[in-house]
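Missing here is one protein chain; the remaining ones are kept as they sit in the complex.
Our next item is chain A:
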C-alpha cells in the first residue's frame, strides 16, 4: 500500500517534467517545419498569381483570383513537352538501373569471398570522394570522344558512374549486417547467390533501397551541372535546364516561373510519397534471435 502510493506520487511528480520536454520538442519541431514549409507555400501561392498581384500583395498572401493559366503558360514556354519527356526517360532508366547494379555489386562485395575484394571496395570508396565538378571538363572530353554528346547514354552513363559508388558503399555495409545464418540457411535450401540476393537480401533491404531510390530520384531529377555540359541541343534538355532558360530568356513573369518550379518539383514529391511507406524499420525482425 505504502509502496503503491509512493510510486503514484513519484509519477505525478515526474509527469509535468516530462511533458515540458515534450512540449519544447513539439514547439521546436513545429518551428522547423514552418521554416521548411514557408518557401514551398510561397512558391505555390506565387504560381497562382498574376504578375501584378505578385507585385502588389504580400508573398504569403493567398492568391485572391487563382490564375491556373500560369501552369499551361509555363508548360508551353518552358518547352516542358520536351524537357519533361527527357527528364522522365533519363531518370526512369538511370535510377532503377543504378540501384540494381549497386545492389548486386554490394552483395558481391559483402558476401562473396574473392581475391582483391578489399582493394575493389577501396577503389569504390575513392569514387565517392571525388566531387563531380572537378571532373566536368574531362567528362565532357570523354563523352565527346565517344560521340555521345546530346544523347541519352551520354548523360545516363556519367550519372551511373557518379551515383553507384556511394550506393554500393551504403548497401554493402547494410548487407554485412544481415546475419550470415540467413544466407547459409538459404544455401542449404539450395539457393544460388543470385537467388539469395533476389529472394532474401532485396526484400530484407527494402527500407534502405527505398531511401536510396528517393534520394537518387531527387538528385537525378534535379541534376543541373552535368546536364548543362553534356546536353547542348535544346531538344535534349532536361527540366532543370528548361527552368534556367525560363529566367534568363523571358520577361520576369514570376507567376509562370513558380508554376514551372511547382511542376518540376511535383514528381519528386509524388515519388517520395509512394516509396516512403517502405521506410518501415525492423524488416529483419523475427529472422534471428540474438
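Just so it is clear, contacts are C-beta pairs under 8 Å (C-beta built on N, C-alpha and C of every residue); 3 or more make two chains touch, one makes a residue touch a chain; residues count from 1.
Criterion: contacts and distances are computed from a predicted model.
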Choices "Sn-glycerol-3-phosphate ABC transporter ATP-binding protein UgpC", "Sulfite reductase, dissimilatory-type subunit alpha", "Protocatechuate 3,4-dioxygenase subunit beta" or "Cytochrome c oxidase subunit 1" - which one is the UniProt name of the chain not shown:
"Sn-glycerol-3-phosphate ABC transporter ATP-binding protein UgpC"
Across A:156, A:171 or A:186, the one contacting the chain not displayed is A:186
Sole touch to the unshown chain from A:124, A:164 or A:204: residue A:204
Absent chain, residues of chain A that touch it:
179, 181-182, 184-191, 195, 199-200, 203-204, 282-290
